[in-house]
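What follows is a short report on a single structure.
For this view, one protein chain was removed and the others were kept in their places.
For chain A:
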Amino acid sequence: MVNAPLHIITLVKWVPDAQLERRYNAEGRIDRAEGVLSELDEYPLEAALQLREAAADREVRVTALTMGPAGASTAAKKALQIGADDAYQLTDEALIGADIWASSVALKAAVETVAGAGEFDSGEPEYLVLTGMASEEGESGAIPAQLAERLGAHVVTYATGLELTPDRLVVTRSGGTESQKVAVAMPAVVSVTDQANDPRYPNFKAIMAAKKKPLTRLSLADIGLRAEEVTARVRVLSTTARPPRTAGEIITDEGDAGLKVVEFLAKERLL
C-alpha cells in the first residue's frame, strides 16, 4: 500500500424528529428527550462510505462521532448500522446547552482524541472530518468553519461531490451561481450537502453486524477538557414557539375561482 491510511471522522447529530412537534424545556432549550440521526448527517456518512469503497489501494476507516446526551447513542448506533466502522459518543453534563463556540471547542478535542486512537495497519493515518451542511434543529451551519479553524485544518463547505486522489481530496462545491472544483490536502473539514448523494439505509444483516462494532463513550475528561473550557458564550433569554399557521382561505370554484385567486394574490401584494 503506497498511500497513507485515511481516517474519515463523520460528525453525526442526534436531533428531535422533524416530523414531530418541537418542544422546549424551562431553560428555553429544545427538549431532547427523543430524537433521530439527523437526516442531513446521512449525506456526509454516505460520502464517507463511498470514499472508503472507492479506495481500493488505501486503508480507509469511517468513524462516526456524536456529541449529545445519553440518547444520542442512538445516532451513533444508526451510523454503525449504515456502515461506519466504529463510533464515539461525547457526552458530559457540562455540555448541556453548548453553543457553537463551546461545541466546536469540544469537537476539536474529540476529533483529536478519536484521530489519535485509531490504529492502522498501513502506517500513520491522515484524517478528514465530514459534516452535514447544517444541523437540522440549530441550523447555524457554522460548526465546520469553527472546527477547522481550531484544528488548523482546511475547510471546504457545501460539497456536492468528493473524490480522493493520491495526495488530495477533490471536492465539488456548489456556490450560489456556479459549481467549483477545489482540491485540499489533509487534514480537512468538509461539509456535505443533501445534493451530494442518495444515502443508503441499513438492511437487517447490517443491523445485526452493527451490534458487534465498537461504540466508545467519551467524557470531557477523556478528551482533556475541563467544564469551564466549554462554557457557552451565548445565553438564551427567551424562546417562543412560532405560532401555528392560520387556516387558509378556501375558494370554491363557481366559475369565478380564477378571478378570486387573482384578487387574493393582489390583496397579499404578491402580484
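In this section, contacts are C-beta pairs under 8 Å (C-beta built on N, C-alpha and C of every residue); 3 or more make two chains touch, one makes a residue touch a chain; residues count from 1.
Throughout what follows, contacts and distances are computed from a predicted model.
Trainee: What name does the UniProt record list for the absent chain among "NADH-quinone oxidoreductase subunit G", "Alkylation response protein AidB-like acyl-CoA dehydrogenase", "Anti-anti-sigma factor" or "ABC transporter permease"?
Mentor: "Alkylation response protein AidB-like acyl-CoA dehydrogenase"
Trainee: Can you say which of A:25, A:140, A:179 or A:203 touches the chain missing from this structure?
Mentor: In the full complex, the listed residue that touches the missing chain is A:203.
Trainee: For chain A, which positions touch the chain that isn't shown here?
Mentor: 201-205, 207-208
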